[in-house]
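Every protein chain of the complex appears in place save one, which is left out.
As written, the chains take the letters A, B and C, and residue 1 is the first residue of each chain.
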Amino acid sequence: MLNERIKALLDGHPPASTPRLEFLRARFDSGLAWVHFPAGLGGLDAPREQQRIVDEALAAAGAPDNDPHRIGIGLGMAAPTILAHGTDEQRRRFLRPLWTGEEVWCQLFSEPGAGSDLAGLATKAVRENPGDEASDWIVTGQKVWTSMAHEARWAILIARTDPNVPKHKGLTYFVCDMTGPGVEVRPLRQITGEAEFNEVFLTAARIPDAHRLGPVGAGWAVAQTTLMNERVAIGGGAQPREGGVIGVVARAWRERPELRTAAAHDTLLDLWTQAEAARLTATRLRQQLAAGGPGPEGSAAKLAFARLNQEISGFELDLLGEQGLRYDDWSTGSWASERPTTVDFAGRGAGYRYLRAKGNSIEGGTSEILRNIIAERVLGLPPEIRVDKDVPWKDLAQ
Amino acid sequence: MLNERIKALLDGHPPASTPRLEFLRARFDSGLAWVHFPAGLGGLDAPREQQRIVDEALAAAGAPDNDPHRIGIGLGMAAPTILAHGTDEQRRRFLRPLWTGEEVWCQLFSEPGAGSDLAGLATKAVRENPGDEASDWIVTGQKVWTSMAHEARWAILIARTDPNVPKHKGLTYFVCDMTGPGVEVRPLRQITGEAEFNEVFLTAARIPDAHRLGPVGAGWAVAQTTLMNERVAIGGGAQPREGGVIGVVARAWRERPELRTAAAHDTLLDLWTQAEAARLTATRLRQQLAAGGPGPEGSAAKLAFARLNQEISGFELDLLGEQGLRYDDWSTGSWASERPTTVDFAGRGAGYRYLRAKGNSIEGGTSEILRNIIAERVLGLPPEIRVDKDVPWKDLAQ
Amino acid sequence: MLADRSPHNAVLARCETDEPYDPAVWKALAADLGCAGLAVPEKLGGAGASWREAAVVAEEVGRAVTPVPFLTGSVIATAALLAAPASASADRADSADGAGAESVAALLADLAAGHATAVLAVPFSSCPTPAGSGSGAGFPETVRVDADGHLTGTVTSVADASIADVLLVPAMAASGPAFFAVGARAAGVTRDAVISLDLTRRLSDITFASAPARRLADADGAVQALARGLTVGAALLASEQLGVAQACLDMSVAYLKTRSQFGRLIGSYQALKHRAADLWAAIAQARAVARYAAVCVAQDDPDTPVAVALAQAYCSTVAVRAAEECVQFHGGIGFTWEHPAHLYLKRAKSASLALGTAAQHRAALGRLVNLPPAN
Partner (left out) sequence: MLADRSPHNAVLARCETDEPYDPAVWKALAADLGCAGLAVPEKLGGAGASWREAAVVAEEVGRAVTPVPFLTGSVIATAALLAAPASASADRADSADGAGAESVAALLADLAAGHATAVLAVPFSSCPTPAGSGSGAGFPETVRVDADGHLTGTVTSVADASIADVLLVPAMAASGPAFFAVGARAAGVTRDAVISLDLTRRLSDITFASAPARRLADADGAVQALARGLTVGAALLASEQLGVAQACLDMSVAYLKTRSQFGRLIGSYQALKHRAADLWAAIAQARAVARYAAVCVAQDDPDTPVAVALAQAYCSTVAVRAAEECVQFHGGIGFTWEHPAHLYLKRAKSASLALGTAAQHRAALGRLVNLPPAN
């Protein structure tokens, strides 16, 4: 049945002669976008594993893909959330152009004062007409660490709609139009000199109530769907042996015998061992995920990934010695901000790898938060003592 | 003046012809025991630094010492506490035989349920005649990790005299007669198979009120004097380069070329570096201590000592390979407990060093507690959240 | 089952004797449950499962630090015998060396049934991938074959030899490497007990003085038997180490959830939580690595040498760290003889020296994955 559908799509829209967008729309409409989604929303209610069959068959036929990296936030975070918590109308409006890449999405969650403690966020959304349950919302606040904001049409947004209740209870989840008035995007320059991320300033930005995702005050519960999917996404895809940063260093070791020292040899092999152990673990994890959903094991994978990237890239600079003192590019010519949308560890210099890896233990959940998650959810150790549980948000130390 | 006193002591009691105990008593009585103590109590109210002059002059003259290692608890912990908090009568009664070694002291502080949380201890002391302010005390409870208890005449003891107030406020400090009824000492066998320490069971042991040290309920304040002196004592004395366990391993490396590997070489030198750094730091610390009193820097020294002893002794076993699989002595012949009173890292096998070093991060303040001390007292970081501060001891989770 | 049959206090009590092994537990495991012959083909009297299943048993043995010769007898010695060419030829019934084949087959049947226990007479520290190159490099030479076919020489630090019935001895004949079976109680065989760091797996020094021996394999066959025994042993030792590490974590977490200090469970202190979390993550990795090594030896995968070196380089370290943390998490009680933490610490540290240290295995990896040393 699946193969018939694939054949029908390809027959009706020969990749060689069909414009890219037309093909992608047709693919979505034939339920082959994400087969585990419901029929009519790009899927077939089929098991998730069958997606691979579709992807391989279409790739073999030379069909265009939807540039999944560019629209990763939409695919990985916005889509599952809209599917789980959106109204039928929201699903129909947003999912198709999200999947085809016609509309890029970004995420407006973190704030300068709310990083690990996301639920402490201060961006406020108030009804334009307080008594009116269909009134538009007026949103004011500052968001940070927003990748793709400068290219995005839509954002998933959490804002505080009630400061008088404990912090988790006063949040509401919205879809925010990034092209509307009151939304200002500024590049956020990082340690590498570039700006992968943005700050987003919301100044009385308007959101229609129809773009609220889930009930008023249920924002935290809705956000859980987004966050669980984020951590899995960051845990990384399948890698061959020496597929990560360790491969870059191993190649340098093989190709440049003059760099080798007795002391570095054992360190290199220790890092190789750890990298391979992490890779085998990620493989096991993916096999388990095929069965169940995302779990705290993903936190462990991200933890290991961050630590290893940092150790290996630091070792690489030590190994390079004099060459490690030199950097490839600060974009110093104009000091205009570079705006990369992907992180390319292998394509840049060792100094870049070293610096960029520092973000791996911060972005998408700090390593400290991940250890708490493992300790509490896996090992069942007592939670951190919470002083903010039953206190109205407005009364907390900010 | 000091030299005259030394000369007078040596003239009046020629070491060659004076019985050991007689000499030590005379030394005490002439104020040359611990010169910074008050006159009449073995001292001269002199600066602490002058002690070295006395020690060197008497050693050069062939005078006997008071076996400071054997009576370390008395000298290092009991004596400063008795001096600071004892009555004149207590000082006169206890300090002289303590210093001469006629009476050995031990410390009854830790309990199975009160290790790091010493103030949570449960051993109780009640007045035999509740209304009578001069009544004897009846003590019941269990103490643990008591070295020298099997040889001791006296113990410094903390017991709970009021369970109805918060834990720090209900403690009282006593001197306990180890030879009295109701005091039972049992060897506590440890990971190495030996019993350096003891458990002490107190069953209605009697303590006269005259042996109370400090006011009723002031036990915690009194104990601070003892504990500050303990940590400094454990921080270790002056060492020459390669003086500690690193020296044992360095000698093995030099003398047994067949053990050397390229991988182990850098690790050895890293450990050597750390050991030498710790040694230079301890030297600086001692110079500072000569000026001020014991401080949290001693905690850092103990922390480093424990970590290094553990790392180096683990490395030594790796280096030895097959030989590391073998142990020197479990005292398996009779499985009778060995009762060493000192820890001899250099005189035993590598396996012993490895196992015994595990205690270094537990005894005398765990490494976790030491880190808390540094974080809070040196760096001024917020204290741990305390749930037991204002709760009567009897209402706490035990 | 092992934790029930062989609880910590029983293990500890036996450790204080000269004989830590409990024959009843070993019989239940080896014979009654059929664990001794798990990876032996049914034709040769075994269960016809694979090293994968044996790895699960090794993990359980580690988890309970059970003093049984499973790793030494049912894994190392058995794998060596299965790799002796005579084993294959006995199976094919066209043996070039009828006597050797018969001996191997009979021995395997005895071992698989739990009727006898054999251990490989090599130092327990022997690494399966010796640094030297060429077939036979690193083949032991401390035992020589006399002109009359008897054996003379010594082997130090042989694990579990004190309860073995049969010693499998790599020895050097005039013609080169050879592989023998020697009765452990035969004339000319002396086993001297060694005081061992690991109280639950004792070592012996063995002296052969013109000891009678049955020749099982020669030349490449002998080299192959030894290498396979050590390789499978190293692969499954990783599972044992995984079990040790997991038991240490479980014990620690349980204690962190019951011990209070300062009016709080100590498991509520974040520094301890984070260390426990890191340990859990490391053990999850050790599991992936140990399982992969077991699958590789079970399937005779070409990646076996890498998988085994990786497993030993990684799992050795994790088990030691878990045992060391277990002592520290327990504080004073963890430093006492009466608490089982030290049994795990001694097992973990000894196991890290067994069948090659982590550093030796890393060096082997360097050769295997083309990351050569300096110069």
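Simple rule for what comes next: a residue touches a chain if its C-beta (ideal position, glycine included) is under 8 Å from a C-beta of that chain, and two chains touch if they have at least 3 such contacts.
Source: prediction; values computed, not measured.
The missing chain, though absent from the view, touches A, B, C when the full complex is examined.
For the chain left out of this panel, the touching residue among B:Gln50, B:Gln90, B:Ser135 or B:Thr281 is B:Thr281. Touching the chain that is not shown, out of A:Phe37, A:Trp145, A:Phe174 or A:Trp253: A:Trp145 (per the contact rule at the top).
Looking at B:Glu102, B:Asp266 or B:Asp329, the residue that reaches the missing chain in the full complex is B:Asp266. By the touch definition given at the top, subunit A reaches the unshown chain through residues 110, 112, 114-117, 120, 144-145, 188-191, 193, 261-264, 310, 314, 317-318, 320-322, 324-330, 332, 335, 351, 354-355, 358-359, 361-363, 366-368, 371, 384, 386-388, 391, 396-398. Touch with the hidden chain on the side of subunit C covers residues 269-274.
Mapped onto subunit B, the footprint of the missing chain covers residues 250, 253-254, 257, 260-262, 264-266, 268-270, 272-274, 276-278, 280-281, 283-284, 297, 300, 303-304, 368, 370-372, 374-376, 378-385.
Just so it is clear, only the chains that are shown with their structure count from here on.
Every chain gets a centre from its CA atoms, and the centre nearest the mean of all protein CA atoms is that of C. Subunit A and subunit B have Cα centroids separated by 55 Å.
Residue positions 264, 272, 359, 362-363, 373-374 of subunit C each touch two or more of the other chains. Shown for subunit B are the residues that touch two or more other chains, namely 262-263, 387.
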